[in-house]
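Structure, as C-alpha cells:
Take a look at chain A:
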Amino acid sequence: MKLAIDETRCKGCNLCTKVCPYHIFQAGKKPNKKGIVLPELDRPERCANCRLQYLYGRTLCGVCQLTCPDQAIHWVDEEPYEPMKVAIEY
Partner candidate 1 sequence: MTRTEFWQGNIACAEGALAAGCRFFGGYPITPSTEVAEHMAVKLPKKNGVFIQMEDEIASIAAVIGASWTGARAMTATSGPGFSLMMENIGYAAMTETPCVIVNVQRGGPSTGQPTMGAQGDMMQCRFGSHGDYSIIALCPASVQEMYELTARAFNLADQYRVPVFLMADEIIGHMREKILVPDSVPLQQRKALVKGTLPFKPGADMIPGFPQFGKGYGVHVTGLTHDERGYPCATNPKLHETLVHRLVDKVEIARDQIADYDVINPDAEQVFIAYGAPVRTVQQLLHDRADEKIGFLRIRTVWPFPEKSLRAFKNAKRFLVPELNLGQIAREIERHTNVPVQSLPKLGGDLHTPQELREALEAGQ
Partner candidate 2 sequence: MSYEDWFRKDRLPHIFCAGCGNGTIINCTLAAIEQMDWKKDDTVFVSGIGCSSRASGYIITDSLHTTHGRAIAFATGVKMANPNLNVVVFTGDGDLAAIGGNHFIHACRRNIDITVVCMNNQIYGMTGGQGSPTTPKGCLSSTTPYGCVESPFDLSELAIAAGANYVSRWTSYHVKELEKAIKTGFETPGFSFIEALVQCPTAFGRRNKFKQVSDQIEYMKAHSLLKAKYDRLVESGEPVPTDMFIVGELAHRKRPVMGAKP
C-alpha cells in the first residue's frame, strides 16, 4: 500500500505535518493549480500502515488520516515490486 494525498480534497492546512510520528508529511513549497500548497511526503514507505495494513487486515496508526479534516489522506494499492526498500532508522 502506498500513502497518497487526494489533491481534489486537500486544503493545505498542514495539520498532517504535526501529527505523524515519523514526520512523513512535510510542509510543501509551491502552490498547485488551485493555489493550495499540498504537503510533501518524505519517504512515505516508512509509514507503518503502508507496510503492514495488508498483513494485519486493519488500519495501523492512521492518525494522519483521522486528523485530516478534509478526508484527503488514504492508502492506494501499489504495482508489484513498486515498494522501495525500507530504510530502517535507529
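The candidate set was assembled so that all candidates are chains of the complex that A comes from, given by their letters.
We adopt the following convention: a contact is a pair of C-beta atoms (placed from the backbone, for glycine too) under 8 Å apart; a residue touches a chain by one contact, two chains touch by 3 or more; residues count from 1.
Model, not experiment: these values are computed from the prediction.
Looking at chain A and the listed options 1 or 2, the chain it touches in this complex is number 2.
Here chain A touches candidate 2 in the complex through residues 8-9, 11-15, 17-19, 36, 59, 63, 65-72, 74, going by the rule given at the top.
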